[in-house]
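One protein chain is absent from this view; the other protein chains keep their places.
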Amino acid sequence: MGDKGTFWLPESGSTLSPGLDSLFYFTYWISVVIFVAVTVAVIVFAIKYRRRNDSDIPPIVHENKLLETAWIVVPTILVLIVFTWGFRSFLKLHSPPANAYEIQVTAKQWLWDYTYPNGKTSTGDLVVPVDRPVRLVMTSTDVLHSFFVPAFRVKQDVVPNRYSSVWFEATGQGEYHILCTEYCGTQHSGMLGSVIVQSAEDFDAWLQSGVEDMAPAEYGALLYTQQNCNVCHSVDGTRLVGPTLLGLFGRQTTFTDGTTAVADENYIMESIVNPMAKIVEGYPPGMPTIYSSFDSDQLNALVAFIKEQQ
Amino acid sequence: MSEAVATAEQIHGHDDHPAHLQHHFVTSDQQFEASKMGMWLFLITEILLFSGMFVAYTVYRVWHPEVFQGVSSLLDWRLGGLNTIVLLASSFTVAMSIHFAQKNNQKGLVINLVITLLCACIFLVVKYFEYTGKFSHGIFPGIAYHPHGDYAVYDIPYAGQFFSIYYIMTGIHGFHVLVGIGVFIWITIRAIKGDFTSAYYTPVELTGLYWHLVDIIWIFLFPLLYLI
Amino acid sequence: MAHDSHSGHHIVSQRVLITVFASLVALTVLTVITAQFVDIGVLNLPLALSIAGLKAMLVVTFFMALKYDNPMNSLILGIGVICVTVFLVFTLFDTAFRGDMPNVDSQTISDTEGRNLNQEAREAREESAGAQH
Partner (left out) sequence: MSATQTVGTESGRSVSAPVNYLNHDKSIKGWLYTVDHKRIGLMYLATVSIAFLVAGLLALAVRTELFSQGRTIMDADTYNQFFSLHGIMMVFLFIIPSIPAALGNFVMPIQIGAKDVAFPRLNLASYYIFVIGGVLAVTGILVGQIDTGWTFYTPYSSRLGAPVLFLTSAVFIAGFSSILTGLNFIVTIHKMRAPGLTWNRLPLFVWSIYATSIVQVLATPVIGITMVLLFMEKALQIGIFDPALGGDPVLFQHFFWFYSHPAVYIMILPAFGIISDLIGTFSRHEVQGYKFVALSSVAIAFLGFLVWGHHMFVSGQSVVSSIIFSLLTYLIGIPTGVKVLNWVGTMYKGSISLQTPMLYALSFLILFTIGGLTGVMLGVLSVDVHLHDTYFVVAHFHYVMMGGTVIAALGGLHYWWPKMTGKMYNETNGRIAAVLIFIGFNVTFFTQFIMGSKGMPRRYYDYLPEFEIYHMISTIGSFLLAIGLFMAAGGLIASFWRGKKATSNPWKSLTLEWTHTTSPPDPHNFHHTPIVTRGPYDYHLAPEIFGEPGGDGAVVSAQPDTDPVQQ
């Protein structure tokens, strides 16, 4: 994903972007003009009227009523133009077309979960069809988050106990970043994802596809990133929020209550489904409990994946 | 620039210099006016402090009017009304005490201050009975809100919010009453010692202003919490 | 100039004070009666608040003697009251119109589902406390 944007803005990927970009650049150029005028005046005056002699007494400059009025009136007109423009495009940002394709989004520390109309779910990566308005209906299970796709120029806070929504219509196939922009704790900066924009046919195929035909370890690797295990567990030995998965299988682990255990299949499954049961010494009891809903396929896949990390 | 060296002392002489006049003021009047203005400014900070709670109250009331109307009947308007009258009376007596101070009537001043003090105490005693009465039915602020027995029907959404706001508002108001009592004790002692005359009664005046504000806040709390 | 006005040493007469006190008590009685014993429907709230406002005015004007005081102090009070109004009204611009466009729902999820969150939280807490003992 190279840098395809302009100097100021990232690449543009939705039908909303061009309108907002021109408004951005309009205000930007007005600001540049005002700024340059002020700066040039400051520099020119500082040089031209510099003090030549310690007892210089400059002449009185009488107040210019016209000037004084001008710099009240002109900015007022400018800001009113900008306001009207901004306000109309804001309304557009908040008016999803009636036929928009609706996807449910749940934000939690620190991942994004999506549920599609047919019940299919995904985590982290949001797959959407190109050239079709999509509306996301979002809520959070813990604290505030904010859903931001720079390329689409949309952003909306995600609030617990209330639904909020954004809509967009992607204009090109490809992958765009999703970022969380409301501070939500330790891994706020790791709460990332991608919007994967696919052609209508690919999207339909994806929507219908299952995952049964993958090898368990392969599926486990997918889950590892999709379910954001990678946010807290490395596979290269680095210490993140949780212990590394490298060499976990068969490792002797000490818990906060002093007991120990050797990590086998059952222990790993228990750690995922019921993370509060045993807390590894030296780590916070920070593993989310949201994985308890994993089915046996998913658990087996993860165990297979973890076994491979030696 | 000879005229700039002219001194203010030439305008107001320096001979009359009452004991209470601080050195950086020129006249007693200036000092009195300054203190009073300071007090008024302080009072609006108090109003704004309470405004936060009024806003919280209004927002939740607009969202859940039926709940707020319903559970406010749990508060006893008789006790609230009694306290209203008590506070109004105390406000009246403070105003009277200033009146007497201005007239150099030592006895009137002290008597009225003492009555005010008593009213303030009565207010708190009544509040104490109200609080304990509520607690005994499990009506607590926050998550502890758990009405039981006859009151169990009041365990509805947002009733907890109402009582949290009730306790915080009346709690902070009660704290102001408590502070008022402290100040009144001090003022009364000074009054008994004869510190105040028609020429100097600033502390009485300022405490009075404070006390009236405490009264005004209650004037709004009473209908909002108890009546409607 | 520094001393811009007459000083605040006006003595409010006893008669005025007593009249004001009597009116305050009368208004208190009135507000209780109109709120508790006669039902005037939607007017209940505005009436109670107007009476409270009137009472506050009386206290401010006479007990606090603003009427006779330096107008500056009235200005200060006025600004404070305006500020409170701004706080209240501008917050209501949001909360009273929450969800006017589809970007947020006007109702919370627990309201639509008719859940009592306070109760749920309390029970969860009591349960975990019970589990420990």
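Read from first to last, the chains carry the letters A, B and C; within each, the first residue is number 1.
Simple rule for what comes next: contacts are C-beta pairs under 8 Å (C-beta built on N, C-alpha and C of every residue); 3 or more make two chains touch, one makes a residue touch a chain.
Given the structure is predicted, the values throughout are model-derived calculations rather than measurements.
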* If you put the missing chain back into the full complex, which of the shown chains would it touch? -> A, B, C
* **Of A:185, A:237, A:250 or A:285, the one touching the omitted chain in the full complex** => A:185
* With the missing chain put back, which residues of chain A would touch it? List them for me. => 1, 3, 5, 7-10, 20, 23-24, 27-28, 31, 34-35, 38-39, 41-42, 45-46, 49-52, 54-61, 63, 67-68, 71-72, 75-76, 79-80, 82-83, 85-87, 89-94, 142-144, 146, 148, 150-151, 153-157, 159-162, 164, 177, 179-190, 241
* To do: Tell me where the left-out chain touches chain C, residue by residue.
  => 1-3, 72, 79-80, 83, 86-87, 90-91, 93-101, 103-104, 108, 110, 116-118, 121
* Over the whole complex, note the residues of chain B touching the chain we left out. => 1, 3-9, 11, 14, 22-26, 30, 33-35, 37-38, 41-42, 44-46, 48-53, 55-56, 59-60, 141-144, 157-158, 160-161, 164-165, 168, 172
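Here is the rule we use: only the chains that are shown with their structure count from here on.
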* To do: Could you tell me the distance, in whole angstrom, between the mean C-alpha positions of chain A and chain C?
  => 42
* Asked: How far is the middle of chain B from the middle of chain C, if each middle is the mean of its Cα atoms, in Å?
  -> 15
* Structure fact -> Residue numbers in chain C touching two or more further chains are 110, 117
* Asked: Which parts of chain B, given as residue numbers and ranges, touch two or more other chains?
  -> none
* Can you name the residues of chain C that touch chain A in the complex? -> 101-105, 107-110, 117
* Mind listing the chain B positions that touch chain C in their complex? => 27, 29-30, 32-33, 36-37, 40-41, 43-44, 47-48, 51-52, 54-55, 58-59, 62-63, 77, 81, 84-85, 88-89, 91-92, 94-96, 98-99, 102-103, 143-146, 155-161, 208-209, 212, 215-216, 219-220, 222-224, 227-228
* Residue ranges of chain A in contact with chain C within the complex -> 91, 93-96, 139, 156, 159, 161-166
